[in-house]
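Incomplete set of chains, arranged as in the complex.
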Amino acid sequence: MSRLDLWRQRTEWPLIGVAVIFLVAYGLPIAVPGLPRWADVLCGTLMTAVWFVFAADYLVRLLLADDTWQFVRRYWLDLVVVVLPLLRPLRLLLLVKVLQRFSRTGVQRLRGRVVTYATGGTALLILTSALAITDTERGAPGATIESLSDGFWWAITTMTTVGYGDQFPVTTAGRFIAAGLMVGGIALLGVVTATLASWMVQTVEEAAEDEATATRAQVNDLAAEVRALRAELARARDTEPAEAGGAR
Amino acid sequence: MSRLDLWRQRTEWPLIGVAVIFLVAYGLPIAVPGLPRWADVLCGTLMTAVWFVFAADYLVRLLLADDTWQFVRRYWLDLVVVVLPLLRPLRLLLLVKVLQRFSRTGVQRLRGRVVTYATGGTALLILTSALAITDTERGAPGATIESLSDGFWWAITTMTTVGYGDQFPVTTAGRFIAAGLMVGGIALLGVVTATLASWMVQTVEEAAEDEATATRAQVNDLAAEVRALRAELARARDTEPAEAGGAR
């Protein structure tokens, strides 16, 4: 195992902890608008600290990589979400990093349980979208999304493509968040909905199958008897061995 | 058959009757707002009675279960919908119980007729959603859903994800009902729509197949003749039996 892999393995859980801290520090001032000043400052400091941790993690991985240039090209998104938040209003981009962190670990842990993964991903995407859209839209002139509960409602109606139109982003940043949620979220929720639908179909069909099994067992018994008869015939007619193969 | 299974079998039809009673007692005051006082009281009493029946059924099943703790974990939803309605505004949750009751029996009865099941489920889900949303929204400030017919219209436009936006829930409880309808209903109606679509494709293709059958029959006749020839050849060349198998 290379030193890069070892680093990744060792930092997996600590980085998830850091991601959770970011989510809380980012979400708290959005969910509770009237926080005392010291709490606001604390959350801001925590977010900056998280950025330093992510930046340090990127640098270490860059140094440990065999081929620096290839690493930069392959993980260009990591570079973008680490460099751009230096412009304060773009600290939102760290949410992408958080989503990435959870999804990578999730894939490694869940191993094949597509439904659990898609459901968890949908919930996380709704949470981050609701936080991001509320943060971006609140206070904008003509905004319809004014609280976190509005944000959740908007995220759900958008993901399901219902789109009532009672709430929609009016700022450019909000529209970019919405576009991302639409493309990613519709695909993700599509997996959940399709799984639900196929599970319904399966449940009904299984009930029918139980009934069909009895009949099928009888047919199989008959087929086995026929096969046995044929095999005996083949043994008896040793001079015509190709018959048995051709008749199948 | 265990005593639990026996209980389930015996109570199946009575519990469906109870579910129908709940639907009527719940729906009547919503559909007809100006009911006389005694009718309102009667409906309320009936709903409480239904709750007692469901609670009693849960308790009996709990006592009959082999492993009490496993039963509680497996049927945790049953516990939730039985305990929470004690808080009056949450009596809505009994609708979940009613939906469950119908769907379980439905699966056992319909055995494989996916379309009938999905159509019935869609109709029942539209009915319960329309009732629940009208009950929750009517009278709320800024509400757009004011009568049962509004509720039905809202449920249909939401399930199909059309979402005109002329009517949408404004209360938090209404938004939770909507979120449930979106995820569950879209999956369910997806089954109906997909079945309809595949039925259309099939109808058109069947017409084409009728024409193709004649041709295929001729091809099959030819193939059978070829096979017969090959078998005769194999019999004639008893010394090369592997040939017949390899040429297939």
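The first chain written gets the first letter, and so on, giving A and B; residue counts start at 1 in each chain.
Here is the rule we use: contacts are C-beta pairs under 8 Å (C-beta built on N, C-alpha and C of every residue); 3 or more make two chains touch, one makes a residue touch a chain.
These numbers come from a predicted model, not from an experiment.
A.B. asks: With 2 identical chains placed here, what is the total number of copies in the full complex of this structure file?
C.D. replies: 4
Keep this in mind: only the chains that are shown with their structure count from here on.
A.B. asks: Chain A touches which residues of chain B in the complex?
C.D. replies: Going through chain B, the ones touching chain A are 107-108, 110-114, 117-118, 121, 158, 161-165, 168, 170, 172, 175, 178-179, 182-184, 186-188, 190-191, 194, 227, 230-231, 234-235, 238, 241-245, 248.
A.B. asks: Okay, in this complex, where on chain A does chain B touch?
C.D. replies: 149, 153, 156-157, 160-166, 189, 192-194, 196-197, 200-201, 203-205, 207-209, 211, 239-243, 245-246
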